[in-house]
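Can you keep this structure in mind? I'll have questions shortly.
Here the complex is missing a single protein chain, while all its other protein chains stay put.
Presenting chain A:
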Amino acid sequence: MKNIIRTENLSKIYGKGDNLVKAVNNVNLSIMQGEFVAIIGKSGSGKSTLLHMLGGLDLPTEGKVYLRDQDLFQLKEDKLAVFRRRRIGFIFQSYNLVSSINVWENIVLPLGLDGKEMDEAFIRDIIATLGLESKLHNLPNTLSGGQQQRVAIARALASKPDIILADEPTGNLDSKTSDEVIALLKMSTQKYGQTLVMITHDADIAQIADRTIIIEDGRVVE
């Protein structure tokens, strides 16, 4: 299996001296194409920071991140933004939907920003899979948490990224909806051959992943 994500001695260090905090400490991991990896750790273990670096959203203090053999942080700011936009889909705990536009617009927004032509049939397929057909004209604040998260997932999937990074996507959802969201993510990413990296503090979710990486105090404890 080929590596799609690889890190080398990745570290993120804040502060100095007595105030030194090693949020991420010398992490070496590799994730294969098509895998569903769960990164588990308690609050403050550094998993969010790690995920942000994997997605190029945060600069490491040391070490490298390779996405498809491309050294992420060698890219210039604008090239990195394009790379990120085309290759990675993000899903956050707090959905991060744009509240002034409706569901459909939220989903196709990143595509529009990229100036790409839309594969409408594909997007309709995602919307159908996620059960959002009847909600396309709704504004986000008229939807339940579970529905909002589905919209966020549709948005992440719409641009057909190679990798989906999800930061506690079920954090704000009840247990049954959580289960469903995870199953949905797994089903979609398998269907489209994507790699899914998910952060969670819930070890039960890990049962559904292909592999689990445990993080404690910024280090990988597998």
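What we mean here is this: a contact is a pair of C-beta atoms (placed from the backbone, for glycine too) under 8 Å apart; a residue touches a chain by one contact, two chains touch by 3 or more; residues count from 1.
Methods note: contacts and distances are computed from a predicted model.
Protein name for the hidden chain, per its UniProt entry and selected from "Beta sliding clamp", "histidine kinase", "Signal recognition particle receptor FtsY" or "Multisubunit sodium/proton antiporter, MrpA subunit": "histidine kinase".
Only one residue from A:Val37, A:Val65 or A:Leu184 touches the chain missing from this view: A:Leu184.
The chain that is not drawn here is touched, among residues A:Leu130, A:Ile163 or A:Ile215, by A:Leu130. In the full complex, chain A contacts the hidden chain through residues 1-2, 33-34, 67-70, 79, 83, 87, 128-131, 146, 150, 176-177, 179-180, 182-184, 186-187, 190-191, 193, 203-204, 206-208, 212.
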